[in-house]
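One protein chain is absent from this view; the other protein chains keep their places.
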Amino acid sequence: MAVPLPSEEAKASVGVSVPRREGHDKVTGRARYTDDLEFPDAWRGKTVRSTIPRGKLKSLTLDPAFDWAQVVVVTAADVPGENVVQLIKDDQPALAEREIHHREEPLALIAGPDRDTLEAAARHVRIEYQSLDPVLHLEHATRELARVDIDKGDVDHALQEADTIVEREFRAGHQEQLYIEPQGAIAVPSDDGGITIYGSLQCPYYVHKAVVRALGLPDDRVVVVPAEVGGAFGGKEEYPSLVAIHAALLAVKAKRPVRLVYERHEDIAATTKRHPAVVRHRTGVTKDGTLVAQDIEFVLDGGAYCTLSPVVLSRGAIHAAGPYSCPNVRIRARALATNTPPNGAFRGFGAPQSQFAAELMVEHVAEALGMSSIDLRREWMLRVGDTTATSQQLNESVGTELVLDAALQNAPPVAVPSAPNLRHGRGVSLVYHGSGFTGSGEKYLASTVAIECTAEREFRVLTSQTEMGQGTNTILSQIAANALGVPYETVTVAPQDTSIVPNSGPTVASRTVMVVGALLADAARELRDKLTTERPPMRVDKTYVQPEWIQWDDERYHGDAYPAFAFQCTVADVQVDLDTGEVRVTNLVAALDPGRAIHPVMAEGQVEGGVLQAVGYATLEEMKMEDGGFVNDRLATYIIPTSLDAPKIKTVLVENPYSGGPFGAKGIGEIPMDGPAPAVMAAIHDATGIWLDELPATPEKLLVALST
Amino acid sequence: MPYPRFLKPRSLAEALGQLAMTSDCRPLAGGTDLLVTLHAGQSHPGALIDIWSLDELKGVREVDGAIEVGAAESYTHIIESPLVNRHAPALAEAARTIGAAQIQNRGTLGGNLGTASPAGDTLPVMLAADATILTSRRTIPASDFFVGYRTTALEPDELIVAIRFPRDGRRIRFRKVGTRQAQAISKVVMAVSLEPARVAIGSVAEVPLRALAAEAALADGDLERAVEAVGSDVRPIDDVRSTATYRRQVTQNVLRRLLSEGAS
Partner (left out) sequence: MIAFKVNGVRVSIDAPGARRLLDVLREELGMTGTKEGCGEGECGACSVLIDGEVVNSCLVAVGQVEECALETVEGLARDGELTAIQQTFIDYGAAQCGICTPGMLMAAHALLQRNPTPSETDVRMAIGGNLCRCTGYTKIIEAILACRTRAS
């Protein structure tokens, strides 16, 4: 049998914007998202939630005025396994038993044949609480969910020696992921007592583990199948475990499929958000601008439960010093608990908050020194051979200067004010973002991928990496095709059904291309070699082994935090209306070092989408809280940018290959979220002379600042 | 929640008969407000009367020296109307700031009036233009129409038929400060005329209002006093969209801006 020979055409599949795998179904309305899936006789589910931020559940009773035979009701007493949502700590129950720790906490579940019956039933659930004093603000929070300490050199000594010390405090509020498809799962019970979950989710194996544990089922009785995912951005990393457990509990009790799809207001009110943060910086410099010390305190509001706060905190802390080389760094990071809905994963994962502060700090220091902040960045920026805050030496693919130059070269001329009430300004930021899990994370995760070759010489990629808009299926096919030396069209991707694919880890942390893609490329090369001697069908499985050069000390938070970092420079132009405080970001240039862009069009798409989320974070997006609940829980009141709010975005991909990535690629899913907010804030200062060290820069805040 | 009955009259006369005979019913035009509250379970009328396609409620025409806009005419058709653009351009300007294409294709002046939200974007234009509201039984000056928070002078069985904008050549300047550039709800929305002196503002009180102290100062030709006075004309509150402080200050800043543009 002939070996598939690497052809020039086949080789071209990486770095080329090949046709998108899911494109056709998405433009014809055929793509099936969770709520589009049909199950005859399926019931709908509904969640009964707490209306107080903290207290005890004294009683939950069913008013006999309603005919309860029409529905099924599930409370904590009905949880057959452990009443816990599997993640990092076992502190979050699937359904509250006695203690209530936040508003919208799930207390009971109801399933019924239609919405009207469900609503009527929900109105007849009687709940008695004993309220306790809640902790609603980070300022009053004391209970620690996680801590990270990073130390490099001798900060106290260096600060004493510094010519100038600049101190500043920064704040950032909640941000909602606002995927356009709300959370949802459908649980289908089988005759053998098993459960299949269809849902909108990023991490099939997280959901699998969570359902297994809460339902008390053996691993092989639970199957998780992601439907088409209508946006996630981290919001469907951990939360779907809860939705899936709830759907499964209802389905088991109702003995029929149950569809649990959130309404928008419920989704905004109840699900995780980006962590609010307070960041304090003390930066020491010499007269000529040399950076000698960074003393940073980073505090996150974790909300009521641990969720992913320890890892969000960790990533935020590691990036808190920015992409700069400083001999003396101290970072003290804490995640504290409040009685507010738990915060969790959101694109950037702590780094947008910490680098917002780091980048504005560069501006403040530059102002104190009377220097240009761009010159200061050139002076401070990490270069090959430098070490990061965790003392990681960067030996290759350090794109700081490349992206700074590219962004400045591509920036349009600064606009001239067109009306007496308008001011224009420009701001710049430089950020980095590590690809893959932090430190030893990938080692413990030990992802497995597989690739198959059929007798007909068709290839199939098996991973648990979900497609949620970022083009996973396309990119993994490109990587596999290139490594095999076969045409892109001959490679397909298996559905990410846990009964079919191995666990290659969650689809998070900018890891799909760099970590899973590299593993897949290895598996594909091994398959290609085997095909020279053996006859298909055959399959190669490959499990991640951390390269020996990666040295990470979990205790001291010291060493190689990430195999590689992506870099981005953002130039943002704003127009500020002095009458109203309204900020419009008019132009934005994002120059990004992705290592290598596997699919340039989709890579640009990642940048453009992340950038606009960050522009929203900087200017419009604000969760407003009262009594521990979000009051703007609708799309009419939680304001995200429309096409008329979006700047003209220019993306410049500056390739700078990383030898450990597939064909040189690093992860770029999250970094676009990190840089625009500080660039916009610096641009607002350029336009108005006002430093707002707090996100978002709402017109309300800006107008107050403009009139004082 | 059972669905309300759905009545589909073929003529205005039939609609008025149904309105008089049916208890607990609501007229339904483009549905941009009513369908939201129905689905959310925030309103529970017993019946809906679909007036969207009634010919008598459509169209833009010139009548007795005024521009008359049918109560169920869509914002899109208002924006495209040469008559509106020539004689009541501020109305077209206001309509363009409402929602986006989908809402402009269904939203109507009758709906904006009937809902009587203090943030209704066309309402200050009606006030500044001294528009009159033609109902099934009378004519109501716009300035008498809004009697309280989301409450109008309409009787339960009275239907808005058309809105008349006098063709008196007055120049109305319009400005909406919203939550964003499209799909935006007003934080402050203002329509101003120098002659005669009219300052009409939305989202700054429980009703869209005429700022009478500012108008008086303006009538005296004292622009700076008008700007100062408007601060006490308004009664803004803190809510989910903005703050009272912001609204009051923006009201003054925007009025100053509109007056200076008008004076130059």
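Side notes on the structure shown:
For clarity, chains are labelled A and B in written order, and residue numbers in each chain start from 1.
Throughout what follows, a contact is a pair of C-beta atoms (placed from the backbone, for glycine too) under 8 Å apart; a residue touches a chain by one contact, two chains touch by 3 or more.
This one's a predicted model, so the numbers in the text were calculated from it and none came from an experiment.
The hidden chain makes contact, of the residues B:22, B:105, B:136 or B:245, with B:105. The residue from A:87, A:107, A:640 or A:681 that touches the chain not shown here is A:640.
Residue-wise, the contact with the chain that is not shown comes from A:468, picked out of A:453, A:468, A:589 or A:679. Of the listed positions A:113, A:153, A:194 or A:231, the one in contact with the omitted chain in the full complex is A:231. Considering the whole complex, the residue from B:15, B:48 or B:230 that touches the absent chain is B:48.
Residues of chain A in touch with the missing chain: 17, 19-20, 22-33, 35-36, 38, 177-182, 228-233, 263-264, 468-471, 601-602, 604-605, 608-613, 634-636, 640, 642-644, 646, 648-649, 651. The omitted chain makes contact with chain B at the following residues, 3-6, 8, 28, 30-32, 35-36, 38-40, 48, 50, 52-53, 76, 99-103, 105-106, 181-183.
Operating definition for what follows: only the chains that are shown with their structure count from here on.
If you average the Cα atoms of chain A and of chain B, the two centres end up 42 Å apart.
Contacts from chain B toward chain A in the complex involve residues 1-2, 41, 100, 177, 179-183, 185, 187, 240-243, 245-246, 249-250, 253-254, 256-257.
Listing the residues of chain A that touch chain B in their complex gives 116, 119, 421, 578-582, 584, 620, 624, 631-632, 636-637, 639, 641-645, 699-700, 703-704, 707.
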